[in-house]
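Note that one protein chain of the assembly has been removed; the remaining protein chains are unaltered in position.
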Amino acid sequence: MYSKNNAALRPPMGWNSYDYYNTMVSEEDVKRNADFMAEHLRIYGWEYIVVDIQWADPAAGSLCPQVQYVPFTRLCTDEYSRQIPDPARFPSSAGGKGFAPLAEYCHKKGLKFGIHIMRGIPRQCCHDHSRIYGSDATADQIANPFSVCKWNGDMYGVDYTKKGAAEYYDSVFNLYAQWGVDFVKVDDICNTNFYKENPYSAEKEIEMIAAAIEKCGRPMVLSLSPGPAVIEKAWHMEKYANMWRITDDFWDDWRLLKNMFERCEVWQKHVGSGNWPDCDMIPMGDLGYGWNKTARKSNFTSDEELTMLTLWSIFRSPLILGTELPSLNKESLSRLQNEEVLALNASSHGACQVMRSESQAVWASQGDGCPARGTDVFVALFNLSEEDSEVSVNLREIPFINESGTYKVRDLWNRKDMFPVEGNTELSISLNKHGAALLKLSGK
Amino acid sequence: MYSKNNAALRPPMGWNSYDYYNTMVSEEDVKRNADFMAEHLRIYGWEYIVVDIQWADPAAGSLCPQVQYVPFTRLCTDEYSRQIPDPARFPSSAGGKGFAPLAEYCHKKGLKFGIHIMRGIPRQCCHDHSRIYGSDATADQIANPFSVCKWNGDMYGVDYTKKGAAEYYDSVFNLYAQWGVDFVKVDDICNTNFYKENPYSAEKEIEMIAAAIEKCGRPMVLSLSPGPAVIEKAWHMEKYANMWRITDDFWDDWRLLKNMFERCEVWQKHVGSGNWPDCDMIPMGDLGYGWNKTARKSNFTSDEELTMLTLWSIFRSPLILGTELPSLNKESLSRLQNEEVLALNASSHGACQVMRSESQAVWASQGDGCPARGTDVFVALFNLSEEDSEVSVNLREIPFINESGTYKVRDLWNRKDMFPVEGNTELSISLNKHGAALLKLSGK
Amino acid sequence: MYSKNNAALRPPMGWNSYDYYNTMVSEEDVKRNADFMAEHLRIYGWEYIVVDIQWADPAAGSLCPQVQYVPFTRLCTDEYSRQIPDPARFPSSAGGKGFAPLAEYCHKKGLKFGIHIMRGIPRQCCHDHSRIYGSDATADQIANPFSVCKWNGDMYGVDYTKKGAAEYYDSVFNLYAQWGVDFVKVDDICNTNFYKENPYSAEKEIEMIAAAIEKCGRPMVLSLSPGPAVIEKAWHMEKYANMWRITDDFWDDWRLLKNMFERCEVWQKHVGSGNWPDCDMIPMGDLGYGWNKTARKSNFTSDEELTMLTLWSIFRSPLILGTELPSLNKESLSRLQNEEVLALNASSHGACQVMRSESQAVWASQGDGCPARGTDVFVALFNLSEEDSEVSVNLREIPFINESGTYKVRDLWNRKDMFPVEGNTELSISLNKHGAALLKLSGK
Partner (left out) sequence: MYSKNNAALRPPMGWNSYDYYNTMVSEEDVKRNADFMAEHLRIYGWEYIVVDIQWADPAAGSLCPQVQYVPFTRLCTDEYSRQIPDPARFPSSAGGKGFAPLAEYCHKKGLKFGIHIMRGIPRQCCHDHSRIYGSDATADQIANPFSVCKWNGDMYGVDYTKKGAAEYYDSVFNLYAQWGVDFVKVDDICNTNFYKENPYSAEKEIEMIAAAIEKCGRPMVLSLSPGPAVIEKAWHMEKYANMWRITDDFWDDWRLLKNMFERCEVWQKHVGSGNWPDCDMIPMGDLGYGWNKTARKSNFTSDEELTMLTLWSIFRSPLILGTELPSLNKESLSRLQNEEVLALNASSHGACQVMRSESQAVWASQGDGCPARGTDVFVALFNLSEEDSEVSVNLREIPFINESGTYKVRDLWNRKDMFPVEGNTELSISLNKHGAALLKLSGK
């Protein structure tokens, strides 16, 4: 039987153009990052190449850095009210080929291809009364003139009660399937923040999109943005989507990173095959080039980067890199190539917060070991304080630990074995300010 | 010196098409009501003929009664992004004459002419990048794609920080001045209810409109809708507008009428020359034809109608009739011709609530009598309870009464003199359920 | 190692005095219900006898039915600011014995004994500057004069930052341990509804209480009220408590019962050993005697009762009967004795909502069968509509079903075997309005 979960049996890993290119990524840029991924990261599991927002907008970025999205821009669309790539930035799309050539480029390198879209239908098509593929309805007849996004003026929401509404979304995803799209990040849909009293107001559009993906015949990861996702609606997201943002936009700011611990606390019970609460893109290396043609380095220290990668990994967030991949320094790159850590993200289970205070946090999860010899236990320790300090946890507080057992301890980031420990003792480790350690405990 | 107050030295009195015709009034309908007003009401002070919403929309009403406003309709506009009347419904407007012929029709009968507009600029013009008169800017450059109305999808708000924004509003009001417009009801501007945390978000558009009226050279009453107006912003409204709605839409429902007493309590200190807190249109006689081509009678009883007219009169609300004028019955019409009551609306002052409980209310105000002999005092008594009952007030509680004086009492609605009263006694009167009395006390 | 989970490895089952006796239950009443439980229900797993609110208040109920809680009543307390039972209603408590004799009465019958308390310390003790056991601090020094309950005026919250605060809670639970208390329902602590912006404001009091229970040496179920519990704080509740209310007070009203489906949807991932999101007491049979000395029958129909018991059972809510047990009719009683259903509540796992609409809901869970032959799958079907109708589900949508398998079907409420079904077919059943069915599917 069809299950949307099959499109994301483990947390998706990949790259997204937004943190570096903002609205201005080009085909050449995408290929450069795809090349890098294929060469340096693919064998570790990194595979998605995702083109983020405004790929259909010829004016994208023209008002940066004052204005991010050009008001009343004229998006490239086909005759059926569907956006198509701007051929100036995506030359291979010319002649009606859409993203098919770029997707094929990725596929040939063993990668997968994804795109960003805004919920809804282009406003311009509604005012033009444009056609809908597979329906007699026109765009104005299926759009809701009061369903708008708070921060991007391109689209109107689609009213599911209208004839032609489902046909529109079906036609859009059919087009994407023809292009070879493997991943769709749908925006203004997870938290429709214009509508404070109903931030999950796009519920029915999620259902239409999920149905369209099922019908299109091509597996696609369905990723919902922006956050924070509404926890009361978790069941609905789990039924229809593969990943959803658990915070508002995440950037290289320690306060946001510290706050992510609280968000992961809230969402920890909702992680599982096909369902990946999403900590958002990982801002490493160079960032922000698309704002004004000048890149900056991530503000995260090496310790903060480690904390970020450790939390994302043990929580099993999707791992989507927000950077210009070739800009990564050697240390950062080697962290992304640590197969022992990535294995934890890919296949551990039961991840839970053991404790969290203002100054430290501890998480644990369980490996997929052979039941006969007992499974591995992963323990992540975080120093959330403003000073270097000792972080400790009594192993008895960790659900998966056998109090009377003895464990070998391995430091996964440093790839080295440490002292053995008893299951009923205090585990303590010195951590830099904002730093983290990720340990594997294996029963002897 | 120019003062916007001169356009409305006393509360405007007139007729508005909305309560009867909804979005569908035609030139013929307007003329029929103008004829009636000229013949039966003009000499009592009634003078404004106001064409309400959607006069530029050829599709207006086509989805009634299911949908009031046609989404993504194509409004009639000129080359400068300004709405013009739909020539099918307003044949005299053909050939670029706009409302000039209809305004002239009214003027010739000694009446004044008004129109309704939505705040902003037509969405369609923004997506079409249409021109602005007197500016190089185009519509897309002055509109705010996130400033929308909650209930009508025609317009975008205009961003006052943009070059061309003031020019747009100037051009619009210049056109109206050319047409001969005397009254403009601007909607989605007094309480921009889409924006719950900032219901006075259109503050700067009010200022642009006020400036445009001043510049256009023709006096125009500026009326702001919808309500409830935000009392904290009273000073701003008093500086820029002539009237503003103090409640949400008022209809023929006793609960709304009873609630108006609370609203008048709140706004009583803000009534004065050029500044008229507005209780909204008076729904009498036939109503609601424009929804589905079937009129209904107002739900108000004769007593409730009297309560409404009494409160509006003593509070000095604008008096704008919402009805098909020829449908008025004899009693209703004669009430609108009661010059003793209308004088109170036109020229009393100091109106204040004396008391209000769940079951009764008393208001008082002072006439414009000769100071030498003492001025008249008006007292309105209301039975808000669900039973016929006695309503009373001790005259000493009324600010304008001389405790040691003696007063002649006249019943203004019934046009007859009553018993004399002493200034320190209880005045008591039997009133039907939901009924009212309006008395004039004159010092002997 | 100590774990609070051990006090409630499966959902607690028992009886609570509130729904029938309100604030007025007496020792005799408690014994009567304990006797009934011991005789008719104990062997099916029912064991807790819980004395609800106001057992320390000699004036309890004296203002009913106008006022539920007597303002500024003088609670019975010991010299250490701790409440003790009113000896007039609980004669065996006289002479400082507290609830020990009544607890022993229950224990001798193989039952367990519980009590209700309000969060905090008696207001009267604070104003009297009463002593705290084990501390030099006095009541006024540990109480927060601004931490009050919205609906009961007996207590002030305890400020955890104050010396003596933890000692107070320790002394209270030590006393309860001496009495032999097995279950404590703490009120005004799960949703402190006076504080709308911080409904989990008693977080630190929960921690003090959990610590006091651990220290007292006697296992006690910690039950938090009232609801709705704040889902964002689930981790904290799971760390410190055993059960917490997921709705406001539940009564015999279909709208509340229908709403519980939504609440169970929200909380389904948080059910597990030691952690029992609580659907509140089960109002069956006679109710409401304590309001004004007159009982009434539950408003639930037989079908609604079945729906309630089915949802509570498959969701694995605690099962706490709110009724006068001897008043139960034969049908109701037999339902409480259905060991096949109760086994599902006690030991199934993975319960999840399969679907929910306005008209029907389906839940499923998995039994604890032998892995070798495949485990049983439980399916609950609910008719939420206002008419008798067919409720159906495609078995492929149920997570635990093997699509290619064949299943024996047993109707648990009616204790009879039905037709076999294939794992990939539609299962359909006729249900009365508001009715339910609970089926066990066993692989053949």
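Here are some notes:
Here the chain labels run A, B and C in written order, and each chain numbers its own residues starting at 1.
Just so we're on the same page, a residue touches a chain if its C-beta (ideal position, glycine included) is under 8 Å from a C-beta of that chain, and two chains touch if they have at least 3 such contacts.
Just so we're clear, the structure is a prediction, and the values are computed from it rather than from any experiment.
In terms of the touch definition stated at the top, the absent chain reaches B, C within the entire complex.
Considering C:V148, C:M308 or C:L381, the position touching the chain not shown turns out to be C:V148 (whole complex).
The chain not shown here is touched by just one of C:K4, C:R89, C:R123 or C:R356, and that residue is C:R123. Contact with the chain that does not appear here is found for just one residue of B:R10, B:H270, B:H349 or B:K433, B:H270. With the whole complex as reference, residues 1, 231-232, 234-235, 265-266, 268-270, 353, 396, 403, 424 of chain B touch the missing chain. Contact between chain C and the unshown chain involves residues 71-72, 123-124, 126-129, 139-141, 143-146, 148, 150-151, 153, 194, 196-197.
Methods note: only the chains that are shown with their structure count from here on.
Distance between chain A and chain C, defined via averaged C-alpha coordinates, is recorded as 39 Å. Mean C-alpha position of chain B lies 58 Å from that of chain C. Mean C-alpha position of chain A lies 53 Å from that of chain B.
For chain A, the set of residues touching two or more other chains is empty.
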